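Only one protein chain is missing from this complex, and each of the others stays in its spot.
Just so it is clear, A and B label the chains in written order, and each chain counts residues from 1 on its own.
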């Protein structure tokens, strides 16, 4: 259920607490990749995008099968114990019988952020009508943002490009201490 | 509560199991049509579209009043007993006090497919600002896709045209046996 083919190791990974940069986790959700039958082509794309565009390090990376309870538990662990700022999932957002990433994400989040998923789908629809089949969910648990990305590397890159102009600001807002919050006009 | 003015009869309808084509149900939700006070103008439009664009047969057709429990029970019966591949509802998605189709649909589905409803509304908004009043919900119960269409025949046709380039692929994904599933890259 865990690999380091993305170039990072799973926790324990104490270095993630030694930087002021946002801490990012990549969770690949795929039965076949979890069984080792298929290389994970999307996580390296995510990692490259995050490092190049935001200079954020990947703190943790894991591959899990399309099991709702396993996905849910991993998300909660990464939010509550690793205190990640951002979790990017890839895979399991479609119509296939075992695609349950959105349901597991809803199980984990406390506050939904529907605008992110809407923006990703609207942008992708300009490329392909199949984008309307994405069931991606995005939301917050504590101060961690969870974003469901699709499974295909190409679609992953497109969706990250959609989020790019807003995501750093979103993470900044989440990292503010509650007692220093500046009121309700900070977001558009 | 049941008519065959759309040209098909309610079940039992064994022919629906004798084809490899997707099996489609049309559920019209309207107090006045259920009372026979108003002809159902939308179901024939749906039927014509489905037959012309996809060559799929309508396996079952029914008119029910705007009653949440009746709608919910019909949807569940058609998913769990008739094993339809697609249910297209028409009516009951607006702001009127008795419009409860979306709530009944949420009661029945297990996995929401928000991209379909978003795409229909976004496209319709290009025609009329009233499109933002559609509360349509789409989602999956088992391997059946349920799509809420609006009540007006014109809007029904527009929304089906929005779904047309993606719906056959969606149905294909749902009809795959779980053990033959090809991984998470099949959908964009």
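As a working rule, a contact is a pair of C-beta atoms (placed from the backbone, for glycine too) under 8 Å apart; a residue touches a chain by one contact, two chains touch by 3 or more.
None of these values were measured; they are calculated from a predicted model.
Check A:41, A:57, A:73 or A:173 against the missing chain and you find that the one touching it is A:173. The chain omitted from view is touched by exactly one of B:93, B:113, B:144 or B:162, namely B:93. Touching the omitted chain from chain A are residues 110-116, 118-119, 122, 140, 143, 145, 163, 165-166, 169-170, 173-174, 176, 178, 181, 183-188. What chain B contributes to its contact with the hidden chain is residues 29-33, 38, 41, 66, 90-100, 102-103, 117-118, 121-122, 124-125, 127-135, 150-152, 155.
Methods note: only the chains that are shown with their structure count from here on.
Centroid to centroid, with C-alpha atoms defining each point, chain A and chain B lie 32 Å apart.
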